[in-house]
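Report on the following structure.
Complex shown without one protein chain; remaining protein chains in place.
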Amino acid sequence: MQLTVRHGEVLALVGENGAGKSTLMKLLSGIYAPDSGSFRFDGSNVDITGPKIAQELGISIIHQEFNLMQDLTVAQNIYIGREPMLGPFINDAALNRQASALFEKIGVNLDPAQKVGELTVARQQMVEIAKALSFDAKLLILDEPTAALNDSEVATLHAIIRRFITDETAAIYISHRMDELKAISDRITVIRDGEYVDTLDTEQTTMPEVISRMVGRKVAAQIQMKPVPKLGEVRLSVRDLSTKALLKDVGFDLRRGEILGFAGLMGAGRTEVARAIVGADRISAGTITLDGAGVKISNPATAAELGIGYLSEDRKHLGLMLEADISQNIMLSTLGKLNKFGFMQDKMLNYIAGEQIQRLRIKTPSMHQAAKNLSGGNQQKIVIAKWLVKDCDVLIFDEPTRGIDVGAKEEIYDLLDELAASGKSIIMISSELPEVLRMSHRIAVMSEGRITGFLERHEATQEKIMDLATRSNRGAVSV
Amino acid sequence: MSNTTTERPTKDLAPKPDSGGTASSEFVLRLRSRMQQLMALASLVVLVIIFGLINPLFLTPNNLSDILLSTVVIGLLALGATFVIITGGIDLSVGTGMSLTSVMVGVTLTYLGLPLAVGVLAGVLAGAVMGLVNGLLVSYLRIPSFIATLAMMMVAQGLALVISGTKPIYFNETPGFSNLALGKSIPGLIIPNAVFIFFIAAVIAGVILSKTLIGRYTYSIGSNEQATALSGINVRRWKMWIYTLAGSFTGLAGVIIASRLNSAQPGQGAGYELQAIAAVVIGGTSLQGGKGSIAGTVIGALIMSVLTSGLRIINVPQEWQSVAIGCVILLAVYVDMLRRKDTSEGK
Amino acid sequence: MSNTTTERPTKDLAPKPDSGGTASSEFVLRLRSRMQQLMALASLVVLVIIFGLINPLFLTPNNLSDILLSTVVIGLLALGATFVIITGGIDLSVGTGMSLTSVMVGVTLTYLGLPLAVGVLAGVLAGAVMGLVNGLLVSYLRIPSFIATLAMMMVAQGLALVISGTKPIYFNETPGFSNLALGKSIPGLIIPNAVFIFFIAAVIAGVILSKTLIGRYTYSIGSNEQATALSGINVRRWKMWIYTLAGSFTGLAGVIIASRLNSAQPGQGAGYELQAIAAVVIGGTSLQGGKGSIAGTVIGALIMSVLTSGLRIINVPQEWQSVAIGCVILLAVYVDMLRRKDTSEGK
Partner (left out) sequence: ESTAPAGDANADSGEKPYVAVVSKGFQHQFWQSVKAGAERAGEEFGVEVTFEGPDTEKDVAQQIEMLTTALSKNPDAIGFAALDSQAATPALEEAKSRNIPVIAFDSGVDSDIPIATAATDNKGAAAIAAEHMAELIGGKGKVAIVAHDQTSTSGKDRRDGFVEAIEQKYPDIEIVTVQYGGGDQLESANLAKTIINGNPDLKGIYGTNEGSAIGVVKAVEELGMKDKLTVVGFDSGKAQLDAIRSGVEAGAVTQSPVDIGYQTVKAAAQAIKGESVEKVIDTGAMWYDAKNIDDEEIAANLYE
């Protein structure tokens, strides 16, 4: 394995899920120790034995998985280990001032005194970014920083990175979003199965080229958008859904065979809609009708019984049992059906899990590997597999391709199409506009807890979506 | 007993896709999970050998049978506690709860004069009801299990005294009752029934934990309660049943101790909970939840009783006994840690 | 004491982007965090009023002062336990550890005849050393805190007996010693010194927890130990110091109980740990770690002692007292839960 980063450049690092990108970065930042090999930094050999050493060298990393203390405030998180002191005491006022100044400099809107646990995933990501930039870093490593961000936030992030890059600094940028690479990187290094493949100049290459290096075979250059199929009758109907916290009069219909996309800026309330529907959050008003009959859903178990499944956007906290093995994770939602007189049908269970591992091409030595030992993308596939085996009629996918590589993404898209074609109804929440545009038969756009508009596939464009997404409290639309 | 979730049939492994050394890594995983229990067992064997060398009388069949008998009560409590601990909770009510259930047996058999079987049932049922209340408090009122079961510990203590009128209830009118624990049903064997009851209970607990739905949910709730809930499992209801199940083991312990003492002692039981939890944790069950096994708990309970009995038989002065027990527990758990050696920080 | 992390200065708030009413939601957050403590305080006040109505003698200055005094020992233990619990650990060694430290005070003052100040120091130091050992076991040997401190609980129990020769050590040769706790240094006030020592200790603990690095890292480790380590904090070392700090509060408790009883009682202390932990949890500190405050702990300890004393003074029969305490603890924590009402499942 090899990797060279030059001063003043953004090096993109790409590879399939489980190719070893995160592992390489963890070696670089001193979290793992290499079995052999060496690092040279600014011309001299360095031995990175711990996170602290890496920090001192000027290597700053944003991990793929969050590393935030939920109970501390934003400012406390960013400056942990570097607190301004007033004698023996921490100067919290100065701490918050420092943070505010930092936010102003890099152009993010965060409240330094808010607890991180109260932030959405996207805003937590901004905290991570701010934290990494708060070091006087020479080398900034970003491991899928945009997985939880939507397009405008990605733009902000890219602006931040560009401002960060000088002749003295460099960045390594890992992402599965190919369009971003074009926008931000100078060169692209491709790795596969833990081995170096090639490095390409961004200017002189094409994305299909990069992708074929990644997967080691030629892939179809352009995927054809399939026409919107004929949709069935209304299956799920939501009216006047409100929550105490955010949602106001959300209403929509979901038809048999339909993929309804949900777009919006971060914090628009898309996740909240999903949680409210499956009963994970309490609703303050509103009705839900399923196949023509009013239903009362008080918790996700009821929802699952009714055939509504929700795949959460936060796989680490809400999706996976990290310590448990893959098959346990995949089969979790279906255990209730796989028992005879209460006894588990383990043969059956393992067989089904194995099928899913194959179907989604989850990269693992064994289905009995602990979920935490998989790469981020493969973890995401486990969560998807969990809902595939459950066979729900209504599936709500919240950021289903978060952290999934291009190849796998296509597979997931095919899967969603397939599911829809077989008569399932799908809600797909996504912060990637191209994805929303490509997959949805219809798009609901949200802003500040309301649905501000619906767009049919043929009329939807990025501009129209952004226009609706930035509308504030006026013009909420109902069905 | 073969009761860990990590064990499962080999045959039907689905074909594995893009993996390198499939068969061998599978084997390593399997071996490691076996090792875990072997190591705990090894600690136990080492202890037995050491005590045997110091005082050969330790190894007489009689003494070994007595050690088994002395494992029973804490062991039964630990079985129930294992379930609760794997969900990530803790159960402090098992000690005094046991006293309360033994009083209930006394009320049924002695005060009401009902038949023996009814008394046994009443004890187990009383334990289950107590567990149910714990479960309701924990899952529906969302009270932390530490507090819910601490409160239950106090309430059970008080109720045991109130119901019994602060005096022991004797079972002289139910002649067969003391045979329940102390009878020797298997001719020629010196091991009393209580030991068999314990091992049967352990096997049942093991099967429930590793082979049934409630067992699976016990692990998954402990691994990630939120994810389990979002997977469409009614976590609250299952948790309630898990605590109820745990409570019935407490109830069984109450029956056995009542039978062994031929009386229900309302004032006892405080302090047993820590011993039971210690047995569970020594057996490798994590207080973080998600991990653990019944086999481990049985070994943990045996380690505790071997230790106690061994130190006594080699005449270690009482004040040094607790020092020694403390140190051996540390050692046993440390060895266990070393084996798992997941020594990377931030892991 | 104003020791929650949720409180923060207003001035330097960054503009908040996509939130509706910024100022008002800030205010709500602030109010909510105040409420948290107000509610616990409210439970306490309600208890005092109820007992006062049932028996006016409860409200006599003398009795109130006695209640404060009876809060001191559990309160001091709870202060230390708060730190450990916020890191996500648990400390079972505080009870018998307290006995061991009081024996060490006895050895210093009575056996060695050293001056009073040295004795006090020896007690606190002994506690700190014990905490240090706990810390080393937990952070460097990676033994779960429950097991490490359970072992320490046993070892401390044994050592207290061994060192004291299984008998109380009296302080008759150190005349000023009993004044340490029971003297009334403030003329005209009937409140004994021990109470002031406790409140000063609480203020110090509060400042340490909310204003210093060790306090900040206490929360940080409890919130996410891995992330803290990845942020370049030497988690092991800090954890060791946190346990040491906690231990010194145990040491102080040992000094105070020795002074109050004018003797070091080597046999007592078991069971105090659960009371101390209960006080911490009633005070709103989460056993999951990351959350908690000293103010809460002080209120929690007061609730416990008001409850105990109140039930005695209104002559609730002893067997009913523990039932009542259990129920009130449940109620207090439930009210606390309701307030936080994060009733959504999977959240």
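Every chain is named by a letter (A, B and C) in the order it is written, and numbering of its residues begins at 1.
Please note the rule applied: a residue touches a chain if its C-beta (ideal position, glycine included) is under 8 Å from a C-beta of that chain, and two chains touch if they have at least 3 such contacts.
Predicted model, so just to flag it, every value in this text is computed and none were measured.
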Absent-chain contact - pick from B:G89, B:P144 or B:P168: B:P168
Those residues of chain B which, in the complete complex, touch the missing chain: 55, 57-58, 60, 62-63, 66, 69-70, 73, 161, 166-168, 170, 172, 182, 192, 257, 260-263, 265-268, 270, 305, 308-309, 312-315, 318-319
Interface residues of chain C (partner: the chain not displayed): 54-58, 60, 62-63, 66, 69-70, 73, 161, 166-168, 170, 172, 178, 182, 257, 260-263, 265-268, 270-271, 308-309, 312-315, 318
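We take it that only the chains that are shown with their structure count from here on.
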Chain centre separation in whole Å, for chain C relative to chain A (CA means): 42
Gap in Å, rounded to a whole number, between the CA centres of chain C and chain B: 30
Chain A residues counted as touching two or more neighbouring chains: 31, 51, 280, 299-300, 318
Multi-chain contact sites of chain B, meaning residues that touch two or more partners: 226-227, 229-230, 235-236, 346
Chain A - residues contacting chain B, complex: 31-32, 51, 278, 280, 299-305, 309-310, 312, 317-324, 328, 332-333, 335-336, 339, 342-344, 346-347, 350-351, 353-355, 357-358, 361-369, 386, 390
In the complex with chain A, residue positions of chain C that touch it: 5-6, 8-9, 11-18, 20, 29, 207, 211-213, 216, 219-220, 222-224, 226-234, 290-291, 343-347
Of chain C, residues touching chain B in the complex: 92, 137, 141-144, 146-148, 150-155, 157-159, 161-162, 166, 225-227, 229-230, 235-236, 270-271, 274, 277-278, 281-282, 286-287, 318-327, 329-330, 333-334, 337, 343, 345-347
